[in-house]
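A single protein chain has been omitted; all remaining protein chains appear in their positions.
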């Protein structure tokens, strides 16, 4: 359990939402559009938060929660808590220290950091700058398989512990905030800038980078990576139970139930709503993680009670990064962990293992998105 | 599949909703009232949009969507995509080029255009001005059957490929925006102006033109048109499955599930909500199309997944027309087609044929109209 | 069917809601508080409107609706349409002509008028001023049964055709708008002013008049009136099916499903929601009418399709009265009748008799009160 107490004395920023508001002021317009935007009418993006709020907790009492145990097992390893930093591209758009700052915040809070393919600092540089942390590597599989293999090899060599293959971006979603902005990401790694430039790109917008991604990716490719790569493969971006089963059949060791932060296809289900059927279909044969809309300790409790082994947190860490670099990202994680600890206690569970679906029921209230 | 990319560089207008906002400024008050208004409290008009948003997509992943096939079969002919321009009256109120501009946009995007009985350019003139496109003719059956037959004969002679008989306007709905405005439509064809004038009309409001329509139309009339007219007959304005079956029995080759854009009877079901029961009742014996509230590529995917063969799009094309004539209408169709292509890919379907109801589930969120 | 057409040329007031807005300006603050207010948080008052909006119409098509028949049978007599003016107290607060103006509007539109016990013109005076109309008399049963009997005798002698006994006011509801206003109703008939004054009253607020009502009224009293009075007895204020059955057993010839316009007990069901179970329980053995929230012709169609024989309309008539005396009240009724006629046609029914519950389904949208 955590010793961190959240008090107003430390700072006026005492919730993840506070950091969200502060980050809106700290980011320039282009970066704000890039990070904050979602697909289409942003129904799914807003619903990612609302979906957790539509779940009610049924607390137990008087079980003696003086000592709580937040630890979980992820990919066979014991971790002090279930929170993972989601892969997010172009973090130097948020703060000059970018991914290195995030890695420091991860290490300070014993959170796993998942580094993105479109990071603005390469995986070796992050690994060398912050030797201590536990990290995963997120992979977009490019049409140019050679480049993808290079990225994987680098990650393996630098101690990344899992390969998280994102499968929900065969084409880029309709992101209007981004289309209306002029965001340029010259910060991306030279490897990829070379490829984009060679392909005729010049503006170096996020859309140009994503055009490197193979729209024809198939399950056989996942199987290939699972057999070729020494790291366990996690498939990120599953929303149907059928697909979770197929993932297992093709060698996945983990599933991230995700709609890409509401940035890809609008009006798909939230992670919260898609999770239970996938947990049931996977039946304990792989780890199931979930992301999208985690903003409160109660959200973490709900995800775990519904059967997730871990949760990924994205934009809030970015907000911390934008507001105050590594310290801000660390503070965001500390707030979330502190809230999670408190929620676990008040739900009446002494450990994550005690949580189960009986702690959750459909909320009788209506949480209207927005 | 389409090659058009939607980028902000082309224009500030990147969504159908953008065109809606821009059109509000481009139209004069009377035309705006006529085109934008719905019946009664406009609950159904607003719900036409909300109903699509209450459907969630369940995407599949990793099926290899590098090449998508948007084509469909409508009335036995292969069409490059399922989007049809809905019949809309008095298009010269929106732009001086009126129906001819719309026909050009249709031809440029290979969309079927459905010309309205109350067009401000006659069917022969449209056909001669834009020789290339594929067009249907929408018919209001008048008490004066002779006039109706003239209109049909003209359409047949000028290559219109189907007869779309609108059956949900025995009387005109309570449209308050229109009643409050002073819109005059002296632009209607001389044929009809003569009839209205002869009948004592002088103001030439839309309501006066609609008074020509036979309120006593019956299924036997549909059967008559189906047997007399060489074109396939599509019945537009069905919301009950029972009526869809009756339509087939009277010779209809297609059904348009429609509430007339929310302009006729307030608080009827949306096309989205009425569609599934009608698809089931029709059982593949005729084509089922749907209209009302289609504003996003995801809406098109949902309509097709629920079993529609095609969708009609109305007001958005009008908005494009009002903003920029043929070019604006074309751009609206291109945006919608581009979004449809993207949504198909992200839903995990390589072609329209792969869509089925398993892609759709009731949304767990609440889309409040407005 | 009606010949009245609603066009903006006649007036800017083309809907009942328009009259509501206009009346708010025409009434003084006290009268506005008295007429507009509901009980408690006014949840039920708002829901009275929303409940009709939560019902969707399933229209039929092509049945030939050139000639519609709006007539119904009420208490064994054929009436040209199903609309009844609800009993409303103190109408001279709304307009100097008060109940006499309302009676004129009723006669002009062939609507039944239900005169209130707390009318500001007595039943004989109304009957003499407007000889032609069809009228019912609403009775509050007072602790002083003699006074009640006097009122009934007067009504019988002056040709009132039914006795509508209100049973949902054993005590007056918590009406905060009224409590906050200073409304005085010195206009009430001398008979009752004498009684109130004799009982020590002086301020003559509505609450003082209602204190005359017997809080201990029972079913046996209804039976007494039913056997003593030559007029058919209608019991107004029933919301439970069990009570409707008891009413029949005690001689009621009709039931008004009503929550007193949301003015008595907040958070009770609307008439729209309570109606179906009561229709089923009554099983055709008596007439069932409904009131509360009828603002549109579609609402009337829904009430009749769910099995009501008639609908009572209250506040909208009052709004018309406040805006323009008899003419305003008449216009409100004409608008509603015109909308009803239009809605019947567009629902696909040639007569009221053709309506049945298959025309109605629960709306898939959410009508949030307010």
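As written, the chains take the letters A, B and C, and residue 1 is the first residue of each chain.
As a convention for this text, a residue touches a chain if its C-beta (ideal position, glycine included) is under 8 Å from a C-beta of that chain, and two chains touch if they have at least 3 such contacts.
Predicted model only: the values in this text are computed from it and were never measured.
Visitor: Considering the full assembly, with which of the depicted chains is the omitted chain in contact?
Guide: A, C
Visitor: Would you mind spotting which of A:29, A:96, A:285 or A:366 touches the chain that isn't drawn?
Guide: Checking the options A:29, A:96, A:285 or A:366, the one contacting the hidden chain is A:366.
Visitor: One chain isn't shown here. Among C:130, C:268, C:337 or C:360, which residue touches it?
Guide: C:268
Visitor: Just name the one of C:84, C:222, C:318 or C:355 that touches the chain not displayed here.
Guide: C:222
Visitor: Among C:75, C:167, C:300 or C:313, single out the residue that touches the unshown chain.
Guide: Touching the chain that is not displayed is residue C:167.
Visitor: Which residues does chain A use to touch the chain missing from this display?
Guide: That gives, for chain A, the contact residues 6-8, 12, 14-15, 53, 55-67, 296-298, 339, 342-343, 345-347, 361, 363-368.
Visitor: On chain C, what residues meet the omitted chain?
Guide: Interface residues of chain C facing the absent chain: 40-41, 43, 47, 50-51, 54, 167-168, 170-174, 176, 179-181, 207, 214-219, 221-222, 237-240, 242-243, 246, 264-270, 273, 366, 368-369.
Criterion: only the chains that are shown with their structure count from here on.
Visitor: Just to be sure I understand the contacts, which chains border both chain C and chain B?
Guide: Chains touching both chain B and chain C: none.
Visitor: Could you work out how far chain A has to rotate to sit on chain B, using CA atoms and steps of 5 degrees?
Guide: 90
Visitor: Quick check: how many Å separate the C-alpha centres of chain A and chain B?
Guide: 42
Visitor: Can you work out the whole-Å distance between the CA centroids of chain A and chain C?
Guide: 59
Visitor: If I count partner chains per residue in chain C, which residues reach a count of at least 2?
Guide: Within chain C, the residues that touch at least two other chains are 366.
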